[in-house]
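Take a look at the structure set out below.
Of the protein chains in this complex, all but one are displayed in their positions.
Let's turn to subunit A:
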Amino acid sequence: MKFTYLSEGKGFHFPPCNILQVQGFQILFDCPLDLSALLPFSPLSVNLYAQLEECYHACPCDASSCSECGSGQKRKIGDDLDVGSLISAEPWYKTVKSLKLWDVSSIDVVLICSPMGMLGLPFLTRDTDFSARIYATEAAARIGRLMMEDLVAMHKETRLFYGPEGPSPEWLKWDAIELLPTALKEILIGRDGGDLGGWMPLYSAADVSKCMQRVQSLKYAEEACYNGILLLKAFSSGLDIGTCNWSITSPKQNVAYISGSVFASEISTKFDYHALWGSDVIFFSDCIAADLIHKDEVDFTSPGAAAELPSNLSEEPDAGERISEFLLNHDEFADESKKLTFLCSWALKSTNAGGSVLIPISRLGLVLQLLEHLTFSLQSQALKVPIYIISSVAEELHAFLKVMPEWLCKQRQEKFHSDQGYFSFMDLIEQKRLFLFPEIYSSELLAIWEEPCIVFSPHWSLRIGPSVHLLQRWCGETDSLLIIEEGVDANLACLPFQPMAMKVLHCSFPSGMKLREAEYFLQFLNPKYVLMPEKLKQDIRWSNHSYSLIYYHESETLHIPRVKSGTDVDCKIYLDFQLCSTKMGQEDINIATANGDFSVIQGKIQLGIGHEQILRSRTTPLICMGCVDLQSLVTSLQKLGMNTRVEEVMSLHGSESTSFVHVVEPKKALLQLTSAHTIIIANDESLASVLTEAVQSILDCI
């Protein structure tokens, strides 16, 4: 088993990308896009249009490809970041560069852990060499498709703006990159300059639909069998709707791949960690953010919280319960709820003051939670502030949310059974206080548009999508509010909208488990090996763990030691094995020759051994072991009434001796014996078989 860490990723929106080789199959986990790499590009604006127009008139060459004039001229050399440093061209998209170098045809299976892990898939599927089977949960596939379609729709606007483009754009050339400020340069080419190869122009809507046709969707805990031998199962990771961890079962070992997992989830199905119990090897690819770790440590040193983890936890009978108790009985739930309430209070403060609120967050679970809290706040304060959700896929997402109770957490389902909707915000739609619109430029939207309002609209990079235009409208208003997720470089993100009078609120939400939780979680699973990314090494000070920890580095292939010496096989034996096997010596070993059909069914190897075969081995032994003791052979031949004469001959080298036992009476026969062979020479069948039996009775035969 081999494991290659292709990309470390960047939290929720850019999950890690890895390749695992198991049982001779190559499995790719996730194929994401780094959308934070959109930041060096300039968002569309009236100013930009004016600039380009001006440039077009000033210089006879084509504006978009001219490095002498236009934006190129305004760009300053050095580290000063300002609006002019941004690239005004149709954006390209940054893929995982190591994956681009990988031989696509060698990949057998792609396992998707979250909708974000799908965004780069069309690049793979449109490659004619790509032939892998793609598995994703039904919900992840659905949401992933909508996200890709939305991305294509948002990108279309920039394409319309800049017009068609040549095969290699000007900004991607070295001399243009050299001119960029360090912050942008780093995004473009990476720290070591190697990322440049990862840039790709966006796929088309046709690529997306072709890609989706190849995705095989699964339910949680549904068994998918690849090539008869690999059993693949997705279990909820609790992070968001449809996100999952994978369990890969083969007769050699059970492997679990842990993507970002959250123990407390208010929207999606809860983290199903019980199902992962018994995995031999854990690939821990959860994104524990480094800054969170230190915060956690402080939390846990507070008295009472940090009880020492007992070493042999997994052997105790109630260990499972105790761990569950720990994992569920902490304040993450309350924490998150507090944060959301805080955000809502700020949002309402803004609207009360006459400002509008822009929320370009696209984490579905988070958006739903925010909507729920906002609905509650608005209803409790009897406010009539309209909410707009502007996205090309808003309608379809809404339709989907109405028909997917299986992917929601228990509490939501209970709500549904008690004859309420899953989501209270859906009532707002009926009350005409929440509106869904595919795009910002529609007469219907303009007709009902009211400010102040609360708008949810993509994209969180603030470079593409409807949010760009709304931000340009509101960035000068002191009472307006922008809520963005932590993890995006806020300064860079807001750069094109400077000077900003608008308030900006950062919020961070967990996209993985905490270090302390991870420790308990891994102890609970009781694996043999745990693979962890290298970056966590400095923070992990766990002792008392029963498994071996292996750290992996980016772009490095690790060999994982074998867990079992052999392979598990189910034997169908039709007779009692004890009866038909040979007992070996004094030891408690029973041996029998097996001879049967071999089949691989649903990830299990089955060996059917018919009883005829075992019976046959009783009458005519197939394998004999040991040495023939000359004296006992002669004795037993004498018992059979045979007259013998023994002759010993040393071989030429003197290393081996051959003994000859001549049977003189009643019939002539000869036995030639060496340490590893006995050859019986007799002139008739019955005598030969008597002699054979005599020899075999001295040996251990099976």
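Going forward, a contact is a pair of C-beta atoms (placed from the backbone, for glycine too) under 8 Å apart; a residue touches a chain by one contact, two chains touch by 3 or more; residues count from 1.
Just so we're on the same page, contacts and distances are computed from a predicted model.
K.L.:
UniProt protein name for the omitted subunit, picking from "Ribosome biogenesis protein BOP1 homolog", "OLC1v1032985C2", "Metallo-beta-lactamase domain-containing protein" or "Phagocyte signaling-impaired protein"?
P.N.:
Cross-referencing UniProt, the chain left out corresponds to "OLC1v1032985C2".
K.L.:
Tell me which of A:Ala399, A:Ile448, A:Ala501 or A:Met650 is the one touching the absent chain.
P.N.:
Touching the chain that is not displayed is residue A:Ala399.
K.L.:
Of the listed residues A:Asp103, A:Glu444 or A:Glu685, which contacts the missing chain in the full complex?
P.N.:
Per the contact definition at the top, the residue touching the missing chain is A:Glu685.
K.L.:
What does the interface between subunit A and the hidden chain look like in terms of residue numbers?
P.N.:
138, 218-223, 233, 274-275, 396, 399-400, 402-406, 413, 416-417, 419, 564-573, 577, 581, 584, 587-598, 601, 605-607, 609, 620-628, 668-670, 672, 675-683, 685, 688-689, 692, 695-696, 699-700, 702
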